[in-house]
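With one protein chain removed, the remaining protein chains of the complex are shown where they sit.
Here is chain A:
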Amino acid sequence: MSKLVKLKKGFDIKLEGKAEKKTEAFQPAQTFAIKPTDFVGMQRPKVTVKEGDTVKAGTPILFDKKLESVLYAAPVSGEIVEIKRGEKRKLLEIKIMADKEISYEEFDKFSESDLKSLTKEQAIGALLKGGVWPQIIQRPYGIVANPEDDPKAIFISGFDSHPLAPDYGVLLKGQEKYFQAGLNILKKLTSGKVHLNLDQDSEVSPVYAGVQGVEVNKFSGPHPAGNVGVQIHHLDPINKGEIAWTINPYGVVQAGKLFLEGIYDTSKVIAITGSEAIKTVYTKTYQGACVDKLVADNTKSDHFRVVSGNVLTGEKINHDGYLGYYDHQITLLPEGDYYEFMGWAKPTSSKLSFHRALGLLSFLSPNKEYALDTNARGEERAFVQTGVFEQVTPMDIFPVYLLKAIMAEDFDEMEELGIYEIIEEDLALCEFIDVSKHPVQDIVRKGIELIQYS
């Protein structure tokens, strides 16, 4: 049964620099990289290519020794120019200098009617071989799914409610056919349902308009309504011992394309957002693109930060860094490394706050868009305030108790308080509004790892 879920709790961080709904071409990126650090929980990455090798789009270049069947493929064709390692030889980036014309590995091609008769094993095999598998994420833990599991259901959040998030209607324009094909394949992977969750508060994107054969649910409310974790909590929550899978609509399209066209196509539209960007538009590129060409001559000052992803869950990258595997936007923000005289007491209407404590005036203009910088706005302190985390967490969960259980490494408490239901992004708003400035998302991941490896 399709559901309509209205969420009241949450908070929309309204920022300056939303991308206009138009696609503009920038100078194409020359190098692309796959970053093993993008794959949470990847333990022993192993590179299968050497510097100097040439690869095609779809050539496997990496796998995790803990989950050998999952192959991570080159996003574009070209030459491996650098395998960058960090401390303790930790694998950081595998860089590819792209060819002018992308050439593709050829995989088996299916017609739409072939898809119907495909077995689960065939589908999984093709997804693994074709490099699309890492798009499928397992809950609990938020790690790349294990193909041997049978998930109780697959959840797709059809919209992104993060600050400045791109519109999937623009990202996936014209991909309706592949999206439907991707859904048909996903249906084979689970004995349960495939849920597609859409935004009740906005128009249905054309890409979702004609979908068939899946459960379509609607969600309404402020962020994090678009978080798949929140949606799972309200549709079919995860209990201990259960496994569900999630996949981004982009991944669904990629899967569809793999089956219908026989290629691993990583072309994607991404949004350039943020108050520091001059041109906030959508542009076409490939997975793992170097962002230098998108950033160069496109910022209002020299002192800025490039974030791959959004401001709540994203990652700071260098000005010539690489787009994260799962990201569809970059956000350019002013760097906030300045001192502010009496900054804790000064009344201000230019800084956004969920709170209304003395002098925080942003609640007076709820629709204003803010240009926030990366200043941490205070120092880390003990948990003092109560009851606010709950206001931005539309789940039946006590975030502070859960975080304290993690800090105390109390496994039973963590399980009982709902660690299986969340990943970092679900409590990202708590991190944003926290008076005591705790690294909430780090704590969440630490808790997940404790549970996962115990």
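Worth a mention:
What we mean here is this: a contact is a pair of C-beta atoms (placed from the backbone, for glycine too) under 8 Å apart; a residue touches a chain by one contact, two chains touch by 3 or more; residues count from 1.
As a convention for this text, contacts and distances are computed from a predicted model.
According to its UniProt record, the chain left out of view corresponds to "Na(+)-translocating NADH-quinone reductase subunit B" among "Transketolase", "Na(+)-translocating NADH-quinone reductase subunit B", "CRISPR-associated endonuclease Cas1" or "ABC transporter permease".
Interface note for the absent chain: among A:Ile156, A:Leu294, A:Val307 or A:Leu323, the touching residue is A:Val307. Within the whole complex, the absent chain has one touching residue among A:Leu4, A:Ala345 or A:Leu364, and that is A:Ala345. In the full complex, chain A contacts the hidden chain through residues 13, 15, 237, 239-241, 305, 307, 311-316, 331, 333, 335-345, 348, 351-360, 362, 372-379, 381-388, 390, 396-398, 400-401, 416-418, 424, 428, 431-437, 439-442.
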